[in-house]
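With one protein chain withheld, the remaining protein chains of the complex are depicted in position.
Right, chain A next:
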């Protein structure tokens, strides 16, 4: 082997290894587990057995986020099942169930290990230390967050030339000022309570133990997709109030791990193997 070829091979090898921190290893140094080491997550317990469908939370939410305030006396909205939109970050729906009608508030679940945060290639989505999943204006509008979110929460303003992603931010600005979320504050039934996620789980379990006939024995959000900050209690199985019960307990960011793991492998093995193949199949030239 000529000195020049040796240097070339060395160069390629070093290039491959050099790329790893940039394109390989870097992929996993921000493991979602790290997020769990941060201060204790806050959360909201939504007890749907207490909700009376007054929609005060919808109005309070719109007001505190500068969005058009809905007419909450208009009960015709319950005729259809609504989803949060760019204009309404939270909505209350009515469902007919085996135990009568049930009102359910929907908004971002603020996952412990959110798929949207993992998906975002410019860190516009962030998981804040106290559980808020927030969106920032450096977003490029690729909508990968919408593609992956298991709860279909991020909404994009298609009709605007300068669009934004809209979703519940768990009243992050209010939290920084020491205030509780607008929807919780306004709820007349205490159907919503705000607190540390851990305490809320205790509270939810206590309610189930104290009144086992009233509640369906499951806390939605305790383990779903690795746990969420919004926790739900219900008197009927969650399928009946249109919750997805097939999401599993694996955090969604974990599903791409199988790919991330082989990135390093390919960056190390491919260049070296190919260089070997190149040398192996090279024609003999001259009297080398």
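As a convention for this text, a residue touches a chain if its C-beta (ideal position, glycine included) is under 8 Å from a C-beta of that chain, and two chains touch if they have at least 3 such contacts; residues count from 1.
Convention: contacts and distances are computed from a predicted model.
Undergrad: Refer to UniProt and select, among "FAD-dependent oxidoreductase", "Putative ABC transport system permease protein", "Ni/Fe-hydrogenase cytochrome b subunit" or "Sugar ABC transporter ATP-binding protein", the name of the complex member that is left out.
TA: "Ni/Fe-hydrogenase cytochrome b subunit"
Undergrad: Check each of A:156, A:175, A:220 or A:243 against the chain that is not shown and name the one that touches it.
TA: A:156
Undergrad: Which chain A residues would touch the chain omitted from the figure, given the whole complex?
TA: Residues touching the hidden chain, for chain A, are 8, 11-12, 15-16, 23, 26-30, 32, 83, 85, 115, 118-124, 138-144, 146-148, 150, 152, 155-164, 244, 246-248, 252-253, 255-256, 258-260, 263, 266-267, 270-271, 274-275, 277-278, 281-283, 285.
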